[in-house]
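What follows is a single structure, written as structure tokens, with notes after it.
Only a single protein chain was left out; the remaining protein chains are all shown in position.
A, B and C label the chains in the order they appear, each numbered from 1.
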Amino acid sequence: MIRFACDYGEGAAAAVLALLERTNLEQTPGYGEDAYCAAAAQRIRALCRAPRADVHFFVGATQANLTVIAAALRPWQGVLCAESGHINVHEVGAVEAAGHKCLPLPQKDGKLTAAQVAEAAAAWRGSDSREHEVQPGMVYLSNPTEYGTLYTKAELTALHAVCRQNGLYLFLDGARLACALASPANDLTLPDYAALCDAFYLGGTKCGALFGEALVLTNEALRPGFRSVLKQRGGMLAKGRLLGLQFLALLGEGDVPLRDTPYYLLAQKADAQAARIAAALAARGIACTFGAATNQLFFSLPGDVYTAISRDFALTRMGPEQGGLVPVRLCTSWATRDEDIDALLAAL
Amino acid sequence: MIRFACDYGEGAAAAVLALLERTNLEQTPGYGEDAYCAAAAQRIRALCRAPRADVHFFVGATQANLTVIAAALRPWQGVLCAESGHINVHEVGAVEAAGHKCLPLPQKDGKLTAAQVAEAAAAWRGSDSREHEVQPGMVYLSNPTEYGTLYTKAELTALHAVCRQNGLYLFLDGARLACALASPANDLTLPDYAALCDAFYLGGTKCGALFGEALVLTNEALRPGFRSVLKQRGGMLAKGRLLGLQFLALLGEGDVPLRDTPYYLLAQKADAQAARIAAALAARGIACTFGAATNQLFFSLPGDVYTAISRDFALTRMGPEQGGLVPVRLCTSWATRDEDIDALLAAL
Amino acid sequence: MIRFACDYGEGAAAAVLALLERTNLEQTPGYGEDAYCAAAAQRIRALCRAPRADVHFFVGATQANLTVIAAALRPWQGVLCAESGHINVHEVGAVEAAGHKCLPLPQKDGKLTAAQVAEAAAAWRGSDSREHEVQPGMVYLSNPTEYGTLYTKAELTALHAVCRQNGLYLFLDGARLACALASPANDLTLPDYAALCDAFYLGGTKCGALFGEALVLTNEALRPGFRSVLKQRGGMLAKGRLLGLQFLALLGEGDVPLRDTPYYLLAQKADAQAARIAAALAARGIACTFGAATNQLFFSLPGDVYTAISRDFALTRMGPEQGGLVPVRLCTSWATRDEDIDALLAAL
Partner (left out) sequence: MIRFACDYGEGAAAAVLALLERTNLEQTPGYGEDAYCAAAAQRIRALCRAPRADVHFFVGATQANLTVIAAALRPWQGVLCAESGHINVHEVGAVEAAGHKCLPLPQKDGKLTAAQVAEAAAAWRGSDSREHEVQPGMVYLSNPTEYGTLYTKAELTALHAVCRQNGLYLFLDGARLACALASPANDLTLPDYAALCDAFYLGGTKCGALFGEALVLTNEALRPGFRSVLKQRGGMLAKGRLLGLQFLALLGEGDVPLRDTPYYLLAQKADAQAARIAAALAARGIACTFGAATNQLFFSLPGDVYTAISRDFALTRMGPEQGGLVPVRLCTSWATRDEDIDALLAAL
């Protein structure tokens, strides 16, 4: 079975394993209070040009999402998100289990617009019964989105502005941020994210780490108690250094520019493999619904083709067959091999 | 100011106050463990022909909604409801604060259909990632709906069937149930509700009581720990007898048929007053968007008319002025006076 | 059956019912946004000499406790309380259901000391693992305590000071505050409470109202979103005026001093009836464990006596029989009749 079903099907990039191995018998304090986590946090602050930001490491993205939201919102507040947002659809109501309502808005290509946010904030503020309605307290985005599409710098800047005007935190889920950063279609840098978001994370799980997300908190209002919420929600790793080490391996040290780090290069590989597949699909008349900006492709296959290739290839079915076509998602990763792509294209 | 903004603008029906006064200095146990609550529960069971049902009294509807949902659902379950459902819109995320996600479905005239519920249940069951998605565990309806419309017996029977087939509790918010029961358009009886719903309540606040909702639990699976959840959520009234007494005053004792009880007659009055206004509006070319089956009317007024009458009459504005028209809601109640209607119609 | 089991066995003081009746058919806005609630709030601010305080009305004390705590604390914070505190023992974990831990401290006569609070705050602050421990965020007291005892002004002043020094809110449950205010042993005034507490309430349920607690928020940090939390937790009464009206009836208007209000006089009666019983018990050699400062008496009866009188008199058994003695609680109220006391004393 060759797997294109997700981008977490393999282990870690070689540099990550090597660093874990090299440091394995060192003794460090637990819970992320070690020198490796400190160095990784420092490296991330430097890459983000955000010297005063707080950096916290999580094992996974659902954990990061629910912890940030639990720590940031007051009991009467909820989080605006795209209907397709991961927190709204694929986390078993983790936000609600923490007491907060997702406030879904219609999405286009997986994205929200500043106008939608402004309208939602104005609707609450202008409502005669707003004391009876959940107050929007945060905007949750993901970039790339659930559909692999990208926010532009202009879009994120507008979202930032509308959040500021309306007292909303802007929180960006970057589980696949590397694939955004490395995409030819991208115009947002890490310093941009740090300047425009109150909180965002650099996903490691889907870009070379065994696991790990590095959360950057730029808004000081989000600091108090944050590590306690992290612990309370089960997200504080005993051997916390494992997270710091992995990000050090991926992001390097010193003055290496992002483009030369494993983190960037691995994502660039993932994006390129997706682009190669998209081009081959296009040549066969199969269009990718949301383009091919990053490492996720969405398209449809005739039912019999889908059935036939499913014996040897894992894709993610995105819904029931309709009109003879099965909608699927295909993911590439830093580990996607050329020969596996060849085999897939040969089988289609 | 003459108020048509809601149906809880006055106090209680005379019979209610009289009974409270007559029993005022009696001594009873607290927390609803008194003889009046027992008698009221017995009376409700008799009216519902549900001799084994549990009856619990609440001060208000939000409290009833959140307590039933908190007691019924497991942590990974949510509640299907109309997008316009009160729990989804007007209770500050009370369901989410109790840890559960509202799963809103598009509504038509404030109603859900059995087909929608079946589809939502099937979608979850058929999803490859259903372990990551909130499981529908309950259907929440209100009757009358938020728009004053009514479910038919056929519709509720179909919803009951689909809930049974899919392991969903059926919970009906009856904050205005009296106005449904007394409507000429209604074909559902209290025994029907008891037979078709796992839980429903007879609203008192909006029909003659100072306050109070009488919850009927027909499904024995909902019993364990229920009173403890009621207490935990702050809903157990110290002088619980006040609730039993009010329902006794409204529903009477012995074999009086529902149609001859104050509860029914008060609601009939409210419905009739709304129908009278609707007819007068129709004569002026103003249509009620959702008809006039119960005591709520939804229509639009020219902006200047709305502004002019707002000095003397309270209506509920339902949104911003659009195309020169202001959408409003008008409520009647058991206490709505003929002369106030005359004055309103004269002013329009 | 003559009931001394609790102080909520009867209905309301005559003045309360009369005012409800007199205003019954008036129309007012709902949810506490009416003129009666405004007047009652104004009257309470005047009595407390706290012109800038917020006043919110609740139907019951559990509701008030959980709402204040949910609104005030951040997710990593808990509430210091006596082991015997109502929130820790008799509310089915309502505080925990809202996500916060009760941090119980040993009590003496139902009371906490400033030294205990200082020590608990210092222990957290000084702990090497404080990020892993719930941060004390509030102190919850009740006055009178669960055992009917009273804090002195010196004690409450010391608790206030230690709370300020340690960044803790001071919240005082005043479900029986009237019985404290009217006690001969009391030296705390309403302005004292307002000056020393961040939040406290004047209980109505146990002093002349059908139901109702009037919460005074003196700390502006507790204001944002408070009414939304009230709604979310099910505590916002539709016919909110019922609460304002009852407090107006109890507290009067204009410049009437507290000592001349029904609220005070009713409590004075309750306290005096308890004192009369305590004196009679003492004459028979039965000591009240916690004295007789307010309307609750705690003592023990021989098992056979307890059994014999239980046919005709309701007391609250406080635990299993031990050494031949049954511990009981006896409550008086504003409605306790002399002849019922005579009958009890005759039966003992």
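In this text, a residue touches a chain if its C-beta (ideal position, glycine included) is under 8 Å from a C-beta of that chain, and two chains touch if they have at least 3 such contacts.
Computed from a prediction, not measured in an experiment: that's the story for all the values here.
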Report summary line: Across A:77, A:183 or A:232, the one contacting the chain not displayed is A:232
Query raised in the report: Looking at C:14, C:89 or C:161, which makes contact with the chain not pictured?
Result: C:89
**Report entry** Of C:126, C:184, C:285 or C:323, the residue in touch with the unshown chain
**Finding:** C:126
Query raised in the report: Which chain A residues would touch the chain omitted from the figure, given the whole complex?
Result: 1-3, 5-6, 8-12, 17, 20-21, 23-30, 59-63, 66-67, 91-94, 97-98, 205-206, 210-211, 228-229, 231-239, 242, 314, 335
**Report entry** Residue numbers in chain B that touch the chain omitted from display
**Finding:** 31, 70-71, 74-77, 99, 131-132, 135, 224-225, 227-229, 231-232
Query - Absent-chain interface as seen on chain C, which is shown - result: 75-76, 78, 89-93, 95-97, 99-102, 126, 128-129, 131-134, 316-317, 320
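The working rule: only the chains that are shown with their structure count from here on.
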Report summary line: The chain pair joined by the most C-beta contacts is B-C
Query raised in the report: Any idea which chain sits dead centre by C-alpha averages?
Result: B
Query raised in the report: What is the chain whose Cα centre is as far as it gets from that of chain B?
Result: A
Report task. Averaged over CA atoms, how far is the centre of chain A from the centre of chain C? Could you give it in whole Å? Result -> 50
Report summary line: Taking each chain's centre as the mean of its CA atoms, chain B sits from chain C at a distance in Å of 33
Query raised in the report: Can you list the residues of chain C that touch 2 or more other chains?
Result: 228-229, 231-232
